[in-house]
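Of the protein chains in this complex, one is absent; all others appear in place.
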Amino acid sequence: MTRTTRLTGIASAIAVAALGIGLATRSGAEDPGHTLPAPAHGGVVVGLCDGQTALELPDLREGATLSHERAQQVSDQLMAEWRAKNPHAAWDEAETVAKADEAAAKTGGSDSASAGAKKAAEAEKAKSTGGGVQVQTYGAFSERDEAIWKAATDDFVHEGDRIFHDAKALGGTIGVSCDMCHPNAANTHPETYPKYQVQFGRVALLRDMINWCIGNPVRGKPLHDDDPKLKALEAYILAQRKGVALDYGKH
Amino acid sequence: MRLRVLGSGVALSLVVGVLAAAGIERAKPPANLPPGVSSVLYQLAVPADAVPTQDKVALGDKLFNDKRLSVDDSVSCATCHDPARGFVDHKPQSEGIGSHRGKRNAPTVLNAMFNATQFWDGRAPTLEAQAKLPILNPIEMGQRAPEDVVKKVQGIPEYVQTFRQVFGRDVNYDDLAAAIAAFERTQYAGDSPFDHYLAGDDKAIGDDAKRGWAIFNGKGRCNNCHAFSIVSPIFSDQKFHNIGIAAHKTDFIQLAAKGVAMVRSGDLEQIDHLALETDLSELGRFLVTKNLSDVGTFKTPTLRNIMVTGPYMHDGSLATLWDVMDHYNKGGVPNPYLDGGMQRIGLSEAEIDDTVAFLATLTSPPFKDFAAQELAAQRGRKDTRPERDTDVALGKKGNLGDLAPDPDLKNPADIGALPPIPPAPGA
Partner (left out) sequence: MGIKSIETKHYEERADFFERLRHLSRRDFFKLAGLSAGVAMAKSVVWPHAFQLVDVADAAQGPAPKFTFAYISDTHLYEQTLNDRFVRAIMKAVDDVNALDPQPDFVLFGGDLAQLGQQKELELGRDILKTVKAPIHMMVGEHDWFLDMGQVWRDYFGAPQYSFDHKGTHFVVLMSVNEKDFWTSRGMTPMQRMQTVAGLDNGTQSRFEVGEDGRAWLKADLAKVPHTTPLVIFSHSPLYKYYRNWNFWTEDADEVQAILRPYPSVTVIHGHTHQLLTNHINNIDFHGMLSTAWPWPYAPEGLPHVTVQMNRADPFDQFDGCGDGSVNLLQSGLVDKLYTLWDRNPVTVRASYVRSGGKVDRPIGTKLASY
């Protein structure tokens, strides 16, 4: 089964991100990025996230920034080019996406749905995606994709689970681990952050409180913001409260 | 650099909204509050009918400094709360008429308007209620009854006239207290080097103070009680804690038993009397609430202008900020009611120095020179450290393990990181 996602959202997020970094588009060391062609005219090359579509701004020098209007033009230009190259991509308008989601929900997902309902959903989707043409690139993902994504996510969460239950992994010096006071991450309330945290006398994020607990009851060294352990702990705690409505600012 | 007012417009309007919904009318904050004074907190702390007006403030100022309010013309509010010297008297315990000495240290009037309750034990809910008590206390200003005070003030022609002008009626005790409170509501503590540092002037405080700010928020655990935020920048949670000061001098266990027995038998005297004249003073907040959890607890004081408001603690028993740091560093003095948050901290000498350097940056401009003198004087006493017990503080004695390893800090100021302070509208 193939589904369509909201390309609109993704593409504009990319555009904004690109603008946000002042169009310094060489990829960073950490994330796998796209290789862009070298500028032919001494300007700056801006690329789209498909890794192929790119254009050069010959008048722009590395490190300089664009006006908001100009940046929007660049973004629009790139998207227009991509659309031209991908005339059959599932370029859903918000409304049709909502319909497709609704239909998918009605069928109850791919496994449990009856064959009839499944067919109906696919027919509905075919309509909204432009006549049943197989979509491609980012607009499509399969069950296999989903399985990979889920396993990768679970893996991350499990690592957090492990650290949460292991005083040594937390860097604790007195044998105290998170689960001793927070079984199943109970009473951690990640959905209430940011909030005023009395231990700091100011507003804090979940990771601030994790670090406070590592320093205080656990008696370990607070982790740096970019420490994988901190990220994993955050992942585990958030995963334990999946489905709980966000209610930030709540005590 | 330009002055910025803490507290964003958004937060301010939220507070107004919440209060309005609760049917509470609050004051509109003055337009030009100094940096480090929160307009949000102003709204929360000042009732609409208590906004200081110029004439009330002038009258209050005069009354505050007038010894004639006392029974023998010897003591004014300013005697113990000297405006020129940080609004305190620099004595361990304050002295009233006839050199009677009370049990407690005079707290500063600066920022007192932002306290949730007044006095070390919070027995007065407002500045007005607070102002009335020392005048009537036999060992402070010694008047016997409000009527006596009113009669005496009534006999001073200039006051008769001014009270008529300001309040439109004859002198009465409530108006007298309201005038003093109005004066006190103009005494801000702010505009300190630290406030300028937070507003973006990186050079406003030294590197030692920046490290001290990190210790304050991290290893030192100071911020838990001396809470500081943009909305409430007073360095106090306004709660009551037993940090073991009372257990220094008295047989605290016996004292607590005595106090509890008194409560049980219903044999209660005036809190004011107990607090100022008897050993039971050391029971602190318990005298007010009768809660066991309040035995020996006192209100977390503000830290602003701390350099010029020594000696320290509710009984003035610690002479210098180094002594105060020593007290906390070893986890306070053991007693059955010691706050469980009191744990040894394990600061090194250098870290103590840095923390004191930070505290010294909380001084308001009028006291700049005085604070420099005080800091020098305190530093001069650095070798006399009666509270220092390094072995206990570092866990080498008493086998009190249980201290986290020092954190790795990339940037010391990060640990005390606050959201950026928005410029005041029109600044």
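Order of writing sets the labels: A and B. Residues in every chain begin at 1.
By definition in this document, contacts are C-beta pairs under 8 Å (C-beta built on N, C-alpha and C of every residue); 3 or more make two chains touch, one makes a residue touch a chain.
Remember, it's a predicted structure, so these values are computed and weren't measured experimentally.
Every shown chain that the unseen chain touches in the whole complex is listed here: A, B. Here the missing chain is touched by one residue of B:Q43, B:S192, B:N224 or B:N305, and it is B:N224. Per the touch definition above, the residue from B:P138, B:G341 or B:P405 contacting the chain not shown is B:G341. Summary of contacts with the chain left out: across B:I156, B:I253 or B:A377, the touching residue is B:I253. The omitted chain makes contact with subunit A at the following residues, 165, 174-176, 179-184, 186-187, 189, 198-199, 213, 216-217, 251. Those residues of subunit B that touch the chain absent from the view are 221, 224, 247-248, 253, 256-257, 260, 263-264, 290-293, 330, 333-341, 343, 386, 389, 392, 397-402.
The criterion applied here is as follows: only the chains that are shown with their structure count from here on.
The geometric centre of subunit A is 47 Å away from that of subunit B, both derived from CA atoms.
On the subunit A side of its complex with subunit B, the touching residues are 171, 173-174, 196, 198-203, 214-216, 218-222, 224. Those residues of subunit B that touch subunit A in the shared complex are 217-218, 221, 223-224, 226-230, 232, 237, 401-408, 410, 415, 418-419.
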